[in-house]
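Apart from one protein chain that is not included, each protein chain of the complex appears where it belongs.
Now for chain A:
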Amino acid sequence: MADGVEAAAESVAGLSMDSSKAEAPSKNALKKELKKKQKEEEKRLKEEEKKKKAAAMTSSQSQKPSSAEDEDMDPTQYYESRLKALASLKAVGVNPYPHKFLVSMSVVDYVEKYGRLRDGEHLKDVEVSLAGRIMNKRASSSKLYFYDLYGDGVKVQVMADARDSDMDEVEFARYHAGVKRGDIVGICGYPGKSKRGELSIFPKKFIVLSPCLHMMPRQKAAPGADNDAAKKNEGKTPSDVWVPGMTRNPETYVLKDQETRYRQRYLDLMLNHEVRQIFKTRAKIISYIRHFLDNLGFLEVETPMMNMIAGGAAAKPFVTHHNELNMKLYMRIAPELYLKELVVGGLDRVYEIGKQFRNEGIDLTHNPEFTTCEFYMAFADYNDLMALTEQMLSGMVKELTGGYKIKYHANGVDKDPIEIDFTPPFRRLDMIEGLEAMANLSIPKDLSSEAANKYLLDACEKFDVKCPPPQTTARLLDKLVGHFLEETCVNPTFIINHPEIMSPLAKWHRSRPGLTERFELFVNKHEVCNAYTELNDPVVQRERFAGQLKDRQSGDDEAMALDETFCTALEYGLPPTGGWGLGIDRLAMLFTDSQNIKEVLLFPAMKPQDEPSTKDGKVMMEYIGATGIPVSFTGVPIERKIDFHFLLSFAIDADPSGKPQNGIFSPCWASTLTPTAVQAVKAHHPNVKVMASLAGWSLGKKIIHWYKPADPQLWIANAFTSLQSLATRYHLDGIDIDYENFPKNDTSFAFCIGELITMLKNQSVITVATIAPYYKTVGNYLDLYRQYSGVIDYVNHQFYTDRVRMPTGYLKAFKRRARQFNATKLLPSYEVKGRGIQGDAFFEALKLLESNGFEVNGVMIFSADASSSNGYYYERKSQAFLLNSTANGNVGWSTVRDG
């Protein structure tokens, strides 16, 4: 309603300037004249309004809904009514999507050219044609409409007056009633400025070029200051737009919802005008780097993104397959080795700006594909590169922002922003010396020694610095450096001279044994650049790769693999070379005050919104591999329309003698269930998930107990790391909890397991977590469930231990457990050739459950090991049952998402 009043006021102002063309002798006279005219106009308008209302009354409901009413429609109604309108246009032979509209000027140029018109000035003789999207529509009367037209992020007002139009009044009114917020329109008209100084265009011709069929999201009218902030944001003109180095607050955006902003970036760009500046800034950063390097005589090259070996960095690659060549290919994780080969080939200065790919989790600073710049410069060393880095980055900041300092919300948008100063030279911090000074340590000089490892282990313990296993010297050092040095690097700081064990591709330091000539540039505690004097001695390079192999064998997945082709290239001779890499996304984040990498990627990778296609989220769960007999996935019948979860039985945190390993889990399932087998079954069946079941009853003859860990935090950390590594190796999607023996009065189980699952889910290591209580352990599992039900997807209670053999008994047991756990998460279960209900009576029981109002959302079977001999009768029949089940699954639990 407030909108209407405002519109009327504006229309008054707008109209009055039309009539104020006559020369005025003095300001006062002019004012008087104006007031008079204004009053006349108001009168005229009021009368018009009256007439309109009367007309509306008489023509009753046949009138099209006005735009105000549109906003009251629900989005589906709105969409349907627009589709109808389009169809009726097409039916009479009008193409609602014209081929071409000749634009004589961009909106940006228009504002530039006519922005200096005097208030109230009109250039009736000038004809301009503009096009853009309508982001606001206000009808003053059926003869006068106001629109906000946006082109390339810049706004101009459209004042469509029937008197200017080439249409007659009736046609004009009908046409404009059909124009909606969000439509793309073309306008031919003349420029002018309203009395209030608003630059406008006055259309003669007004054509919808591409209708917007959806209701455009609008800022919710919230009381108080919030609304003002939003208004301010919406009405921003290019002169007061955000520039790099300034702070931003997406909380004030018209479109705030992150999911929508990232998934439908076009809406984000349309509605939040700052967003286009982010991507312009990103383009400017890249362009600056390119010019900087071009000016130094560097050559831009392109190296393969798909390789036979993923080298040049330590990270998990994406794997793909070339069909015709029948060749396994890896997506590159770094272009380093190829670029150095080009330097061997005689291109002395090369660079590549491009995408790298790492098969890692998605979080605030990681996206599976990201952009880097790497350059290699023959005859230069890391000292030269530090100078070059200072020159490049400070120059970039200066060009983008006009100064050397930027503002950044390092502690969240609700806290004050910090200032980051790029004035060169940047601080330099020797890694080992710095660490020794800050932590008061005296690290043994021979870092490859056991003594050094022991010393650093103790240091980590002393300062409570966590280093999950494997605790290699390199990893321990990295954690300590992260804790002591990186934390101090808010303004750009070079951490230099890394030890050899951390830097397999860097050259040994010319004067300090055990170290390398390497630097990393940290800004706001994050690594932005990594560079070194390149190791070009092929013999030493091979030794380093061998050292990395040792770390890989001790469990460090991030150690680097040997690339024989690269070593051969080095044997042809790589000149002394300095090599340098920069993360462009990280830099773009800094300059755009973004705390999330998704802010600077047009289309960031997103978790799937839901799991479609499977029937109502029904799930079939099957334990496999528990008996150790060579069982396999192939042969297990898998219904395409049902989610199928294999539970690998079991992962156990005990050594073969049964001695507890303090949370370090190892796979103890049948050795036939290899990572390759898991990968294969998942590749063939997109609906299959594979999970590790933790603990189980026994290992060999040793009964497995939950032991109260002395240090629960350490247990959790160990369990997290070991399960993360298992999940990567075996392509796991989740874990099942199957501890079956508990000490008396234990509370640690609920805490440790609950925290573990939460952590695994939060870090996207797993997507599913289930628990498997039996009648004796229900208490322990209830403890867990009551506190952590949010992260537990299913309760596959072992009903076969509940000592019921008849369907009616089964129903009773199910009712009892459904009172304890949430009924929709509870799955009926069956033990093949085992205890409890046996044979087809189980399916009778399932029917009974349904007829008593329970939704059978899935079935758990123990286990595939026993079923293989009877042709998987129960698996087949259970899935058939689930498929034909008429009850609707609960969508709430079927979509497995974090949080």
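As a working rule, a contact is a pair of C-beta atoms (placed from the backbone, for glycine too) under 8 Å apart; a residue touches a chain by one contact, two chains touch by 3 or more; residues count from 1.
Following the convention adopted for this analysis, contacts and distances are computed from a predicted model.
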| item | value |
| --- | --- |
| Hidden chain of the complex, named as in its UniProt record, picked from "Acyl-coenzyme A thioesterase THEM4", "GATA amidotransferase", "Lysine--tRNA ligase" or "Dolichol-phosphate mannosyltransferase subunit 3" | "Lysine--tRNA ligase" |
| Among A:E121, A:D164, A:D384 or A:D430, residue touching the chain not depicted | A:D384 |
| Absent-chain contact - pick from A:E517, A:E639, A:D746 or A:E875 | A:E517 |
| Of A:M327, A:A546, A:I629 or A:M806, the one touching the omitted chain in the full complex | A:M327 |
| Residue in contact with the excluded chain [from A:K204, A:R265, A:H409 or A:R805] | A:R265 |
| Selected from A:N536, A:Q595 or A:N741 as touching the chain missing from the view | A:N536 |
| Contact residue for the chain not shown (choose from A:G197, A:P304, A:G482 or A:G790) | A:P304 |
